[in-house]
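Structure provided below as structure tokens; questions to follow.
Complex shown without one protein chain; remaining protein chains in place.
We call the chains A and B, going by the order they appear; numbering starts again at 1 in every chain.
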Amino acid sequence: MDTYVLTYAAFNGLMVGAMLGGIALGLSLIFGVLRIVNFAHGSFLMLAMYFAFWMQKLGGIDPYLSVLIAAPLMFVLGYFVQCFVIGPLIRRERALVVEPISALLLTAGVYILIDNLALMAFGPNVRSTPSLVQVTSLMVAGFPLNTFRVVAAIAALAMAAGVSLWLARTDMGRAIRATAQNRDAAAMSGVDVPFVYNVTFGLGCAMVGVMGCLIAPFIPITPQVGLSFGIKSFIVVVLGGIGSIAGSLVGGIVIGLFESVASQFVATPTASIFSLGLFILILLVRPQGLMGRK
Amino acid sequence: MSDVLLQVDRVAKRFGGVQAVKSLSFELHRGEILGLLGPNGAGKTTAFNMIAGFIGPDAGRIALEGRDITGQRPWDVCKAGLARTFQLSRPFGGMSARENLVVGALVKTNDRQRSRDKADELLDFLGMSALADVDADNLTAFERRKIELGRALSTDPSLLLMDEVVAGATPQEAMTMVGLIQRVRDRGVTVLIIEHVMKVIMSLSDRVIVMHLGELIADGVPADVVSQPNVLQAYFGDDYVEAGA
Partner (left out) sequence: MTPRFNFLAITSLLLACIALPLVLHDEFLIHSVIMVLYFGYLASSWNLMCGYVGQISFGHSVFSGVGGYASVLLLTGMGWSPWLGALVGGIAAAVLSVAIGYPTMRLRGPYFALTTIAFAEIIRIWFENTDVVFGIQLKGAEGLSVPLIGTSWAKFQFESKVPYYYIILGMLVVVMTITWLMERSRLGVCLKAIRGDRDAAESLGINPTRYTLTALAMSAFMTALGGSFYAQFIRFINPERNMGTELSIDMALMSIIGGQGTVFGPLIGALFLAPLAEITRTYLGGQFAGLHLALYGLVLIVAVLYLPKGLLHPLRQVARRAFAKLRGGDAKGPQLPVPAVLPVQGDAK
């Protein structure tokens, strides 16, 4: 196998991996703090991508600029979803014993609802969002890399670093980490746990919103795109470790590298099968992932 | 029939960096009530769970009625004649009190009627016949404890392991439970009980063993053991012993 092609695939894999890690960040955070599996994660990504598309189509706003509007909007959306849809379930869970599967079903319902509302509203056709950025490839170490992927990858890393810092340094961040470690102890220490939940969910959605805008220039936009990224995000989070930001990136990069390199040797469906197989294996053998806590 | 019902021989367990149980050996004689004491972190629950099959020992041997049950899973250990209660009573919600007891009875017999009869007999023994059809979720905390006991008894064990049965009970309820356990022994069931409440241990146990930091440090009649210096030191620390000496 040609070393150049292989190295190129590795570079691509790294970038795609970082991007996947960035997308999965929100999922990891939400799971780490609220302990619920957010089936609708991909749906929020899809919404952000459509948002970037419509901002471009209707207002001529470049996706990279839409990020600034999308992030707070998605935060608010996530905040409200948590407040009005998921919150009632968690409140009920404290009173009676409810199977944890209920949260999964609830978010599954949200995913089904959002994905199909999108299908109804936007139609099944593929959309694309060209960016005003004209430079389509950068030369890095002799390899022509797709600019948009590079930006998405770097942004993912920056976002991960930024959120990590924020969680470590700010009061809200500390409150979130405390709740993630021990909900009851945090509550007794004066943390407003429902509020923390709302903020966390909002933050998770905001992060995925940022990524959505950033990948809109090079990922075809359809109502189904959410599901495939959602599943990938699950694989990344399980691999890298739930609730670990670094883990999310590591997991993403592993998956990205793996699929990119594997695609050089086997057909794409087989690579998907291997990813899914890896996912199952991790769950069975090392459920806390590569860097997770629990 | 040998007099020794349960034989625990040099059993050990390590969790990561902590040696929870070092080299535990003791015997349990048929028909006795043995109390297992020790401060928190002594390894009592680990030892308990190893005997009951929920944790596998790293070393050592456990034999019930001469048969090796080391490392066997809980359901096989149950079939061998050992039953246990849980510290946090967890009767099956959505099932009535009677149904809870039928579950265990079905282990030894396939006959529906016989298991129902057994359940009813146990309800009577527990003084809960009037509550037979009440959903377990609607029972009081102490009633749930009694169901916990009844459930363990429904499997017809020769050895009953009880884990802190009077935690959270009023003194009156504790005494009721003590009476029940004595009657359990009268029915021919040997009992090993972990307990912190002194009054219960003193009035119930024929013999007590004390664990501390994973090891056995005392074995004897309650009155003797509880005044032993090393036992006092384990519970209260050196200062107390010095002050009292």
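Note that in this section contacts are C-beta pairs under 8 Å (C-beta built on N, C-alpha and C of every residue); 3 or more make two chains touch, one makes a residue touch a chain.
All values reported here derive from a predicted model rather than from experimental measurement.
Taking every chain of the complex into account, the chain not shown here touches A, B. The residue from B:Leu106, B:Leu122, B:Leu149 or B:Leu204 that touches the chain not shown here is B:Leu106. Only one residue from B:Lys13, B:Lys44 or B:Arg84 touches the chain missing from this view: B:Arg84. When the missing chain is restored to the complex, the residue among A:Val37, A:Ala71, A:Cys205 or A:Ile255 that touches it is A:Val37.
Touching residues on subunit A toward the chain that is not drawn are 36-37, 85, 88-89, 92, 98-106, 108-117, 119-120, 124, 223, 231, 234, 238, 267, 269-270, 272-273, 276-277, 279-280, 283-284, 287. Annotation for subunit B: contacts to the undisplayed chain at residues 52-54, 73-75, 78-79, 83-84, 86, 90-95, 99, 102-104, 106-107, 110, 126-131, 134-135, 137-140, 142-143, 151-152, 154-155, 172-173, 175-176.
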